[in-house]
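First the structure, which I've put down as structure tokens, then a few questions once you've had a look.
Our next item is chain A:
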Amino acid sequence: MQYNANEPIWLQVMDLITTDIVTGALAPGEKLPGGRDMAVKYSINPNTANRVYRELEDAGLVETRRGTGTYVICDARRIGELKTSLAEKAAKEFKHRMMELGLSREEIVRLLETED
Partner candidate 1 sequence: MLESKQVTKAFGSKIAVDHVDLKLEAGHIYALLGPNGSGKTTWMKMAAGLIKPTGGSVEFNGRPVDIDSRRYVAYMSTEPYFYSWMTVKSVGKYYQDFFADFSYERYLALLGKLRLNEEMKTRSLSSGMMAKLKIGVTLARDAKVYMLDEPFNGIDLLARDEIRACILESAKEDKLLLLSSHLVEEMEAIADRAVFISEGRLIENVDLEQLRSERGLSMADRYRQIYAQAEVDEK
Partner candidate 2 sequence: MKNLFKYEFRKTLFTKFVILGITLLAQLVYLFGIWQDKDGTVATGCVLLFLAAVGGIMFIGLQSVLTLHRDMNTKQSYMLFMTPNSCYKILGAKALENLLSMLIGGAFFFGLGVLDISVLLRHYNQIDSIMDAMRDILKMFGIGFNLDAGYMASVCFGLLSSWFAAITAAFLADVISSSLLNGKKFNLLISFIIFVALSYLMSKVSGAVAGDVTYKTTQMVQVMGVSGEAEVSDVAPWYFVKSGLVSLAFAGLFYVATAELMQRKLSV
């Protein structure tokens, strides 16, 4: 199983798709597979797939054009903002963990510089 079965699966698939959107693996304006195809692609329940689309739409990352399907939004600024906020969140988590391990600010920076 590629998912953590203790957390809602829709959330995990939504994270996967969000990452694809900010990295450009899913280009702005790109058409997403229909609900059932998405279910097969991600090996998830079709109802879960529909939930993923609803949540992505609520988050303003995709838009459903009536009759034609669901597309990644074209708004590059919105995608940029999302990338920044995801990066900030990841950095915060990283920093928190380093602090837990008792590393100082300088030690963290040095570690990051020596790490490839």
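Please note the rule applied: a contact is a pair of C-beta atoms (placed from the backbone, for glycine too) under 8 Å apart; a residue touches a chain by one contact, two chains touch by 3 or more; residues count from 1.
Keep in mind how these were chosen: all candidates are chains of the complex that A comes from, given by their letters.
Worth saying up front: this structure is predicted, and the values here are computed from it rather than measured.
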item: Touch assignment for chain A within the complex, options 1 or 2; value: 1
item: Touch list for chain A against partner candidate 1, complex; value: 1, 3, 5-10, 36, 39-40, 43-48, 51
